[in-house]
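Reviewing the structure listed below.
The complex is shown incomplete by one protein chain, all other protein chains being positioned as in the whole.
For reference, chains read A, B and C in written order, and residue numbers begin at 1 within each chain.
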Amino acid sequence: MTDALLQVVGSGLEVVDLGRQLRTGMPQSPNHPQFWHTLPRRHGDMVRSDGSSAANDMISTGTHVGTHIDALAHVSYQGSMYGGVDAVASGVGGKYDELGVHTIEPMIRRGVLLDVAGHLGVEHCEGGYEITVDDLEATAKRQGVVVEAGDVVLIRSGWGSKFAEGAPYVGGPSGVPGVGEDGAVWLAEHGVHAAGADTIAFERLAPGGGHALLPAHRVLLVEHGIYIIEALDLEGLAQAGWSEFTLMLVPLNIYGATGSPVRPLAVRPKGAA
Amino acid sequence: MTDALLQVVGSGLEVVDLGRQLRTGMPQSPNHPQFWHTLPRRHGDMVRSDGSSAANDMISTGTHVGTHIDALAHVSYQGSMYGGVDAVASGVGGKYDELGVHTIEPMIRRGVLLDVAGHLGVEHCEGGYEITVDDLEATAKRQGVVVEAGDVVLIRSGWGSKFAEGAPYVGGPSGVPGVGEDGAVWLAEHGVHAAGADTIAFERLAPGGGHALLPAHRVLLVEHGIYIIEALDLEGLAQAGWSEFTLMLVPLNIYGATGSPVRPLAVRPKGAA
Amino acid sequence: MTDALLQVVGSGLEVVDLGRQLRTGMPQSPNHPQFWHTLPRRHGDMVRSDGSSAANDMISTGTHVGTHIDALAHVSYQGSMYGGVDAVASGVGGKYDELGVHTIEPMIRRGVLLDVAGHLGVEHCEGGYEITVDDLEATAKRQGVVVEAGDVVLIRSGWGSKFAEGAPYVGGPSGVPGVGEDGAVWLAEHGVHAAGADTIAFERLAPGGGHALLPAHRVLLVEHGIYIIEALDLEGLAQAGWSEFTLMLVPLNIYGATGSPVRPLAVRPKGAA
Partner (left out) sequence: MTDALLQVVGSGLEVVDLGRQLRTGMPQSPNHPQFWHTLPRRHGDMVRSDGSSAANDMISTGTHVGTHIDALAHVSYQGSMYGGVDAVASGVGGKYDELGVHTIEPMIRRGVLLDVAGHLGVEHCEGGYEITVDDLEATAKRQGVVVEAGDVVLIRSGWGSKFAEGAPYVGGPSGVPGVGEDGAVWLAEHGVHAAGADTIAFERLAPGGGHALLPAHRVLLVEHGIYIIEALDLEGLAQAGWSEFTLMLVPLNIYGATGSPVRPLAVRPKGAA
């Protein structure tokens, strides 16, 4: 007896890939170990007696590179993580047992795109621009979508169009657009499960300011236990014009880590309006 | 208008996680760079002026570690990969442009479990045991499931119960159970999209033989373009007694790599029989 | 005006290399990240307009692999390192500022070989054999050499002849020969600057005991500030029959690390007796 999910799947799905391709040299935060991929063994290096050969890979990387999710263990405030967990004590042993990325359940749930750049009619918000609560609400209204508890909300500033340029995407001198503390509070008040953006740090970075102050991280990760997804590719989703969809996001189950690269998908039945 | 997929998702899903937790020290093939996770920065190492701190990770690893998928670029036979792609020429530049893991589309499709150990009434098949075509057919028949073109077929030998033991799971001296060339041909004849197992190399390894000969890899990856998933955790799926389900598997989009760690999920609507 | 050192150098030197070659797959302690070397770029991958190309490397490794030196920061006892430095506090920031390997001065000083296996007339001491103070004194006497303050003393058990065998060198089930607490105290009483051996952990390991208890490390590193050199290749030195020589050892200047791979040299003027 084919179940209801298999029936929908069997009728055909449209999938929009929200993850950046992982490539050596892609833009990333200088705070995290660089992503490097190399082939220790290539075809032809060692051929087995039956004529076969196997090539393989070595990767060295941080977890907050490419499109990735922040575990609650990533940020602490005045010595505590979400739920009052002692931040220093929790890291003894070299693993965050309590709030590591292994504690994030795979997500198959409603996703909502808030295309702020689309609403504002700009290719991208300017570096350092703070996306306000008014922006979020006007965008939702214009799209005719309502943010609900449990949603994964993805905020498009358009800045992701700079990813291929490299350093400008990181946005040191220019700053990066994004929500600030107020926007984060708004998301928390709506009870979202996770929030993402098409930028390297999710929230607004002041021009020249780097990652010195990250109030939205504090509000979401530390005060409300809301996961943050960064460096999303939201260009295709905006082009598709999807406001709501099923969001599938499966972090690697790395015991005790503070984050994981992810490749989230936005999914709809074929022909859904 | 909520689409049909969102409606099913909204009604509640049951999810069985088929991925192994990634931990330093877990069993893996000695042919691949060891998985190591470490925290370059822990909470307390550097506290920002606002009282916040961020911890982060460094990972060094092969891609064929933990639960993972083999890209078609992983194996060649007599100088060629799937579709006759020249194996040596394709690796020039240090990336497999044509058949790298970036070319595997995320999978949301029918999954089928063939619980061979369950059918045979053993905790696990013995090391070096070759799972035969008869075993596969009798298992499918017993479960009342039919393998169809496009399916992802997961073969449970029960060997996965040794994962926590470490070295015995790798199975050097004992060998490892699995299909051989005949079983691989049977899977290919059924037109499966991908095939997986709860062992380190998917296919049967002879006692003391290591990875010297891998005929099922040749049949599936090189001759038929069928992906292979290794080191799955199929214990929970067997306990749940699911024969068919929606399989979600999203490889990391690593440009040019020969494989990727994955965390596949088996999913069903709550209460589906 | 050529100085006295240049004159000796100019007259010709004999050099015995005491370092193991670093190769992927060499035996090492499972407590430390595996040594892996790979070529991200090979010749032919990318050729410049002038016809030149450059190949390069990526290495992932622990520092206590191959022939290496232990910094004083490597070991603590009851919360303190050498000189009473607080071990936990010192590591905050992810670097051992005070006793890291960057604090070891390059060594150009008298080296002494104590060839215990040679004295005992065995190819190698047995696994788990504790080299006693009597062994050390009888060996020195037989060789006609006196250990002096400031020396680097190298103790040959002969176990290094197993290096090429791999796992047996690590010596899990068999144990490994070496000095125990008494031998370490003897070395400390002689005021040596550093002590080394041809084994993976310098000191005796009990059969099946692994690295559970390392009293010689405590005596040397924590109580006396004496550096430890491990996994030396002392076979050539024994064959050369040198009892004293100039020992040159230059650790990598890795800020805050607990150890460094090294390639120590024993050097003599040509024709010295």
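Going forward, a contact is a pair of C-beta atoms (placed from the backbone, for glycine too) under 8 Å apart; a residue touches a chain by one contact, two chains touch by 3 or more.
No experiment lies behind these values; they were computed from the predicted model shown.
J.: Per the definition of touch given earlier, which of C:33, C:127 or C:177 contacts the omitted chain?
T.: Among C:33, C:127 or C:177, only C:33 touches the chain that is not shown.
J.: Since one chain isn't shown, list which residues of chain A touch it in the complete complex.
T.: Contact residues on chain A toward the absent chain are 25, 30, 33-34, 36, 38, 40-42, 44-46, 60, 92-94.
J.: List every residue of chain B that touches the chain not included in the displayed model.
T.: Residue positions of chain B that touch the missing chain: 24, 36-40, 58, 60.
J.: Can you name the residues of chain C that touch the chain not displayed here?
T.: 1-6, 8-11, 13, 15, 17, 19-23, 31-33, 37-40, 42-44, 48-64, 73-79, 81, 87-88, 90-91, 94-96, 102, 106, 108-110, 211-215, 217-218, 222, 244-246, 248, 250-259, 261, 263, 265, 267-269, 272-273
Assume only the chains that are shown with their structure count from here on.
J.: Work out which chains are contact partners of both chain A and chain C.
T.: Both-contact set = B.
J.: Please find which chain has its CA centre nearest to the centre of all protein CA atoms in view.
T.: Checking distances from each chain centre to the full centroid gives B.
J.: With chain centres taken as the means of their Cα atoms, state the distance from chain A to chain C in Å.
T.: 46
J.: Round to the nearest whole Å and give the separation of the Cα centres of chain B and chain C.
T.: Once rounded, the distance between the two centres reads 42 Å.
J.: Note the residues in chain A that touch 2 or more other chains, in rising order.
T.: Only 37-40, 58, 60 qualify.
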